[in-house]
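The complex appears here minus one protein chain, its other protein chains still in place.
Here the chain labels run A and B in written order, and each chain numbers its own residues starting at 1.
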Amino acid sequence: MPKVTIDGRTIEVPTGTTVLDAAKMLDIPIPTLCYHPKLTPFGGCRLCIVEIKGIPRPVTSCTTPVSEGMEVTTSTPQIEDLRKTVLELILSDHPNDCMVCERAGDCTLQELAYFYGIRENRFAGERRIYTKRDGNPFIERDLEKCILCGRCVKVCDEVQGVGAIDFGYRGFKSKICTPYEKDLDCEFCGQCVAVCPTGALTGKLWAFKGRQKDIKEIDTVCPYCGTGCNITLHIRRNEVVRVTSREDTWNEGWLCVKGRFGYKFISSSDRLKKPLIKRNGQFEEVSWDKALDYIAEKLNDIKSKYGADAIGGLSSARCTNEENYLFQKLMRAAIGTNNVDHCARL
Amino acid sequence: MFESKINLEIKVCMGTGGIAAGGTEVLAAFDSALKERDIQAKLQMGCSMHKVGCRGLCAKDVLVDVIINNSKSTYQYIKPEMVQRIVDEHIVGGNPVADWLVADDYHNFYKKQVKVVLSDCGNIDPENIDSYISAGGYKATEKVFKSMSPEDVITEIKKSGLRGRGGAGFPTGVKWEACRGVQSEQKYIICNFMDRAVIEGNPHAVIEGMVIGAYAIGASKGYVYIRAEYPLAVERLKLAIKAAKERKFLGNNILDSSFSFDIKIKLGAGAFVCGEETALIAFIEGQRGMSRAKPPFPVYQGLWGKPTVINNMETLANIPYIINKGADWYSSYGTEKSKGTKVFALTGKVKNTGLIEVPMGITLREIIYDIGGGIQGDKALKAVQIGGPSGGCITPDMLDINVDYESLAKVGSIVGSGGMIVLDEDDCMVNVAKYFLSFTQAESCGKCVPCRIGTKRLLEMLDRITKGKGKEGDIELLEKLSSDVKAASLCGLGQTAPNPVLSTIKYFREEYEAHLQGKCPAKVCRDLLTYYIIEELCKGCGACLRACPAGAITGEKKKPHHINRQLCIKCGACFDVCKFKAVGRE
Partner (left out) sequence: MTNSIREIEGMEVIFIIGSNTKETHPVIANRMIKAYRKGAKIIVADPRKVPMVRFAELFLNLRPGTDVALINGIAHVILKEDMYDRHFIDEKVEGFEEWKKSVEEFTPEYVEKITGIPKEDIIKAARLYGNSRRAGIFYTMGITQHTCGTDNVNAIANLALLTGNIGREFTGISPLRGQNNVQGASDAGCLPNVYPGYQRVDLPEIKHKFEKAWGVSLSQNAGLKATEMIPAALEGRLKAMYIMGENPVITDPNIHHTVKALKSLEFLVVQDIFMTETAELADVVLPAACFAEKDGTFTNTERKVQRGRKAVNPPGEARDDIFTIMEISKRLGYPMDYNSPEEVLEEFGKLWPALAGIKYNRIEKHGIQWPCPTNDHPGTEYLYKGGFPRGKVHFTPTQYTPPAEIADKDYPFILTTGRNLFQYHAGSMTRRVEPIESHAGEPYVEINPSDSERLDIKDGDMVKVVSRRGNIEIKARVTRMVSEGVVFIPMHYREAAANILTNDSALDRHVKTPEYKVCSVRIEK
């Protein structure tokens, strides 16, 4: 377990810990853009540079493992100056789009630009202009906003095992592309959207549905498969407008296409809104009381005529534990039959 | 007329340059001309005729040696139709064709060179392992396997002072020692491509170097990274690997020892950054050639996370010669800290261009004036750019500098990849900086911000300056951004890409300032030029008027013409066609 001194404070960390992680343990802030805690380090944005005694040039703290006796300084005038240059360079190739950007208020780049007070840009110059937009129905790829932090490429490969995108071209023209620049055709898990620090990758579903500051977040569980991923519903005006997952959940923030993009049924217009009773083959809207009374009457009727075992109940693997518990209690205690099952086998 | 004991040897230069100039056809022409004369039959074993690798002076291809009883005559610029005369007059008649023989400049070109790596290039047949063996090849391998431990090899290489020829100049023995010291069931050695000449001329030396290196560090697998654009080099390497395996210099149980080592060829797609060691590792792993942060260094965690030595091709080709002749012999060349010899690609405005190998510490003056034969057209030397696209400039007042790692570094240049470009008064230094930077910018792997965007911004500023749109403060901003890009970039590419900018500003600041004032002293930057007609010299011939694509020139016959500056597109057509030097530009 090597010991490292960061800004004068010493800490012992497990072998292999990076300088950045060690600094985090000490609560020493270091700006980062390309770093993501669940992905292997990239080292591209250069914002996390620090000074290490004995190394003549600044090194990136996100990629450098701690070694015994290392002495690190996270902020010096030169380091801050370099960070500022780097940020200015990124912004010199970034659309001034914050006004209409989905991620405004929730964008790492914006935050850093604010923090470093970048306004005028000494390096203003050509920007990459891409007209092509991706035709897939899930993910908006606005590559002009892409800062090539590589997170999406890494998450797609390392976590999802798909590898649908990679860096393409070289030099200033470098770009995240699909093979042959075709439309994205992948598992659409949206992991890339989740890790993108800018507005380059967003869900098409949540375009213009409200920015983060107007949104209430509610943590719950995905309604689909039995994995039970923890999701966060983003609510605006009684509508789910986006689904995310927090990094500190057991599922580490990863979701699949259903969990991340499959929420629109909630606000579907063909949701059932009123109790219905069928009369002469036609459904008629009725009040709850009427429907409930009718049900009770019919069930009592059948029970007295044929016995409780002439009634069966099927509950749902999509209802809550409490609902299921009450359902079987209803069947067993109120109706008096063990004819209760659910679709575990289907 | 022949003596029965005559010994005839003909060597045709068949490097890529030689082949391009018609080497294959020349060889065929000799074959048929000699057959016609029935010389082969008569000479029996005495005659051999073969292709050899490049000998450096490609401008003079096809070069042919005719060696009769150990007396060698070298012909230059040989074409197939010239062969008959050489056979008739020289081989049959005994009188060399004096007109076609190489001149003094050819001999001077070689005089100050010391050939180690290239010693066998141009002498042996690179497609024939026996040719290499009879020149002493694979002796080093035998020696190592017979009588040296891996530690002995490392000691010897350390003692020789050999430093990496790929750019950084890291001591090879030290690198090997570090890798040897890492515990791992699997290690690799990678040969990094540099120049096709060594592989084309003497592929076995590289293989030998790798085998010895692998033995020293304990690697069982090696990769040769080689650019697919050089098919001849690839072909010759493949042949050589096959032949070396057949002779048990490579493969399982080398020379019946318990040591096995195999080499795979990895063809490159031409990306410059793939020469950077971490990018090369990524590329061999099947990923995009993109640099990775160090540490961890490859000797600890390289290819597929395993300890890996990456050496330059030239570095490795030195190894067998060092083992054969000894560390002391090798370190007798060079300066205190830079030992041995170094291959440079001498290009630009010198008379003799080509691949040269010189002892470390030779002066730049010797290289340019003795080997290079001086500046073309006897113009004024302006600068020498050394070290490839991220090297630095050296000015004429520093010509007596020793060419070695330390001395060059001291003046802001590098040995680098061994590029050496001679610039004369007609070269604009801002333009030169722009030229190199546009190369490195286009080759940036795109990973890190300072390199990807920073070099682009530098390039834009240079471009502005050469177009007369530079602003007050641009030079300072160039310097600032250059130093930031150097400091903040991830890999060697970005860390060195601004060197040409800094170095040209350092030595030619006034030229930058002149550009800001709207003048290009070397008269290269088109946008800064104005074309005009010097009335006193103009004969009114109308040549310029006809040549101008923009219709900017008017004038009556026999009367001085006139250029309309509004219409002029500065193409320079008038300047080129005027026989009376009546077109001026500023």
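Here, a residue touches a chain if its C-beta (ideal position, glycine included) is under 8 Å from a C-beta of that chain, and two chains touch if they have at least 3 such contacts.
Nothing here was measured: the structure is a model prediction, and the numbers come from that model.
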I'm checking contacts with the chain that's been left out. Which of A:Leu26, A:Ala104 or A:Leu326 qualifies? A:Leu326
Mind listing the chain A residues that contact the chain we can't see here? 136-138, 158-161, 187-189, 204-205, 216, 218-230, 233, 235, 238-240, 249-251, 254-259, 261-268, 270-278, 283, 288, 291-296, 298-300, 302, 305-306, 308-346
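As a convention for this text, only the chains that are shown with their structure count from here on.
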Inter-chain centre distance, chain A versus chain B - centres from mean C-alpha coordinates, in Å: 51
In the complex, chain A residues that touch chain B: 41-46, 49, 57-60, 63-65, 78, 81-82, 85-86, 89-90, 92-93, 122-123, 125-126, 147-148, 150, 166-167, 169-172, 174-175
State the interface residues of chain B toward chain A in the complex, per the touch definition above. 271, 273, 288, 290, 292-293, 295-296, 441-450, 452-457, 460, 477, 481, 484, 487-490, 495
